[in-house]
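Selected chains from the complex are presented in situ; the others are not included.
Order of writing sets the chain letters: A and B. Residues in each chain are counted from 1.
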Amino acid sequence: MNTFGNIFKLTSFGESHGTAIGGVIDGCPAGIVLDMEFVQGELDKRRPGQSELTTSRNESDKVEFLSGIYEGKTIGTPIGFIVWNNNQHSSDYDSLKNVFRPSHADYTYFQKYRHYDHRGGGRSSARETIARVVAGAIAKLILQKKGIKITAYVSQVGDICLSKSYIQVDFSNIEKTAVRCPDLEIAKQMIALIQSVRLRGDTVGGVITCICHGVPVGLGNPVFGKLSAALSNAMMSINATKGFDYGMGFNGIHRKGSEANDLYYRNKDGKIVTKSNYSGGIQGGISSGEDIYFRVAFKPVATLLQGQLTVDKDGNEIQLEVKGRHDPCVLPRAVPIVESMAAMTILDYYLYNY
Amino acid sequence: MNTFGNIFKLTSFGESHGTAIGGVIDGCPAGIVLDMEFVQGELDKRRPGQSELTTSRNESDKVEFLSGIYEGKTIGTPIGFIVWNNNQHSSDYDSLKNVFRPSHADYTYFQKYRHYDHRGGGRSSARETIARVVAGAIAKLILQKKGIKITAYVSQVGDICLSKSYIQVDFSNIEKTAVRCPDLEIAKQMIALIQSVRLRGDTVGGVITCICHGVPVGLGNPVFGKLSAALSNAMMSINATKGFDYGMGFNGIHRKGSEANDLYYRNKDGKIVTKSNYSGGIQGGISSGEDIYFRVAFKPVATLLQGQLTVDKDGNEIQLEVKGRHDPCVLPRAVPIVESMAAMTILDYYLYNY
């Protein structure tokens, strides 16, 4: 399905080689000043070809708002927006018309849809994320007014891992390198790895860490409305994701309960807080007021510039050589998408309560 | 919220110390023979006190169906069912009336609900899973008829890890030990660890692995209806979960793309299959026909039989001693819950297509 959210809802449309990508945001509160520069800036962050690490596609996507805004503010009606598709090299994909690319969605799509658009991955392509980032930017603007800040960064590429806690990391460094890792030493190593992988025509995966700061207590519902489940659903809807964990996550299994509890105490201001935050800001599915932090694992992207053996629709084996422009590592580009999905999810739950 | 699913929908109700736990299943196809023994058997699997590993609560929950069934078959109308609450020791919890148990949902619930039921964790308690297991059992019955089999087992407890691929594991061993690990050697080590942790009044977490075999190709939708996102949402809705990954998951980050692609070929029967299954049976959010396998991480349970420092509603520090009956490790009991959530999710997507 193509709609995300319950109250703040994004319905997206558009194939990467169709006429336009776009979306409709329903449930956006009225009276929000729309900072167009900020929205366009977020969209620019996701573009490939913005650094030496990524491909040269150099898409300059300008978002156009068609409704829902009057005199610079939202009016509470659905916000329709589009980004025209240009600069898409359809011919790069012509050799792929009848071929199933390994680990791509082609085979599953063919089985499902029969008549489908083979060009550029149709709706499984990363260009579909444009709509997410536009809606996410608007969500961020609204959350910022409530003192809620969403920050994501690359914390692992292949075997290169930033193992420090987010508390010890300087967020202002994130945008200083193309790889969006806030530890400049580790960032260098990551860049070197990506370059070498690229030269070999291979790809590499990694992990993005995200922190949601200032989320008030009480968002989420026990049982089936857990905020942790909603965040995992949001992250796992991003292309190329393979895993999600929050708080101590998969690594926390090595701790005993006595080593992993967040003990309550009353602080200097008389407020009830916890000494630690192993839970990652969510207890029993409901936000606790502490920082929410989680990780998203991304697989190595499946388009290789190496040759690969595969089959076409009739089952004949063929050697696949893909020309064109592809990424050795999607992690840096995925950072704004993770932030967008987090912003939309948090806002959706926020509006449910307030 | 308290409803799970889009077509095969479970709405659950009931607090652990209220009158009854129950649910309503809507969207169950008509004409399914309801194997009552099987359903009751699944419910028995989740019971504590069934082995030396778990607590002595010894709840014998008998499910009672109130509607939706006629002459032993489903009739397509909503299936209402209840399990009466007995054998709940309310007095065990009386010392907790005004106290926030560390890493429990108490504090977040108090902030959210004001007037809430402190006894036994209300709806955040594991007893709420009764409804999930009943609905999951019915879902399994329906899937079995379509040749779809769901199997889960404990693959990690603390540092003890069953690292073999599921392909090399013998499922018939799962129920042979209390810890539900199919490798009997590893199972022994797990049991020893749990016993020692229990004696110290501490708790330990772990990982459950789940395989969905025989899922046809085409379930799921790209963008926001990905089957991977739905499964993660379902698993993360279970109490005490901290993470989800599928296919090569978090561990796959160490592979390059060239080492992680599932290459297509035509097999002896002329069918198009893959040589490997790093994707875990889901490509681009849609099932590929291969086995779907995923992991769910559980944190160490938060109720300790050790004393702990905490605060009460007025912020006064108090020493918490919890009497009663608690689990050092919830993993074995969570296995039928993971299977239930998987069955309901797969069935929901199955009914969407067929």
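We adopt the following convention: a residue touches a chain if its C-beta (ideal position, glycine included) is under 8 Å from a C-beta of that chain, and two chains touch if they have at least 3 such contacts.
As the structure is a computational prediction, the values presented were derived from the model and not from experiment.
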Homomeric assembly size (copies in this file), of which only 2 appear in place: 4
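Definition applied: only the chains that are shown with their structure count from here on.
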Distance between chain centroids, defined by C-alpha means - chain A, chain B (Å): 27
Chain B-facing residues of chain A, complex: 1-4, 12, 100, 102-105, 107-109, 111-112, 122-124, 128, 156, 158-159, 197, 202-207, 217-218, 221-226, 228-230, 232-237, 239, 241-250, 252-258, 260-266, 270, 272, 274, 278-280, 283-288, 295, 297-302, 304, 306, 308-311, 315, 317
